[in-house]
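What follows is a single structure, written as structure tokens, with notes after it.
One protein chain is absent from this view; the other protein chains keep their places.
Coming up: chain A.
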């Protein structure tokens, strides 16, 4: 039986797809059979971030509507073993995504994989609710910024009431906080919410902290999930996040202000 993890946030642009791609890749690199599913019907982007956009033939909705088999729609990742991508449809309307259809797909995948990562669309509508409905665990991606934190709290409310686990009175969806785009310099100067502020307000367990990093844009430009860039801070931070998801106790990194030395100030900070 696979563990189903939804990557969600409410607010758009906080790094859901970047995180879903990095975490799914990280899980696969650690030897877990993993599939990552794009639930953003009409605005798919996971294929771009994973670098497989030119290999998309069939998608999730084709599978649900019986126009293609699951194995025809699944794309094997070229870089990472044990990793598959199930893209979203770019054209169909969102209503084609039915709860029964999604349940069937997840059940079938569940037989073969260890982890199913669901990349949720932004918002709290149909697609977002379906992405979280069958989840065992949820990663709530949050920027240290007011609108993102508020939306994350809304999502936590939905996770507690609008999921299968909630409706069946089963043990609740396990919630993890993932803070992204954290800038320790701005935190130190008092212009960004601290890690502890966000934790205190949302009151859920922190699974990872990803610093604001040039490596993220570089990774998406190239279509290579940032976790492959293990020289970068963001790559290492995602690898740590994956370890914590797997139950390991890893100390937090990249949350403290690094004072730049004279040399790096003169010659630039080098690669981040």
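In this text, contacts are C-beta pairs under 8 Å (C-beta built on N, C-alpha and C of every residue); 3 or more make two chains touch, one makes a residue touch a chain; residues count from 1.
Everything below uses one rule, namely that contacts and distances are computed from a predicted model.
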Omitted chain (choose from "Na(+)-translocating NADH-quinone reductase subunit D", "Cell division topological specificity factor", "Glutamate/aspartate import permease protein GltK" or "3-oxoacyl-[acyl-carrier-protein] synthase 2") - UniProt protein name: "Cell division topological specificity factor"
Candidates A:192, A:209 or A:226 - the one touching the absent chain: A:192
Chain not shown: contacting residue from A:27, A:118, A:149 or A:219: A:149
Chain A, residues in touch with the chain not shown (by the definition above): 145-146, 149-150, 153-154, 157, 160-161, 187, 190-194, 197, 201-202
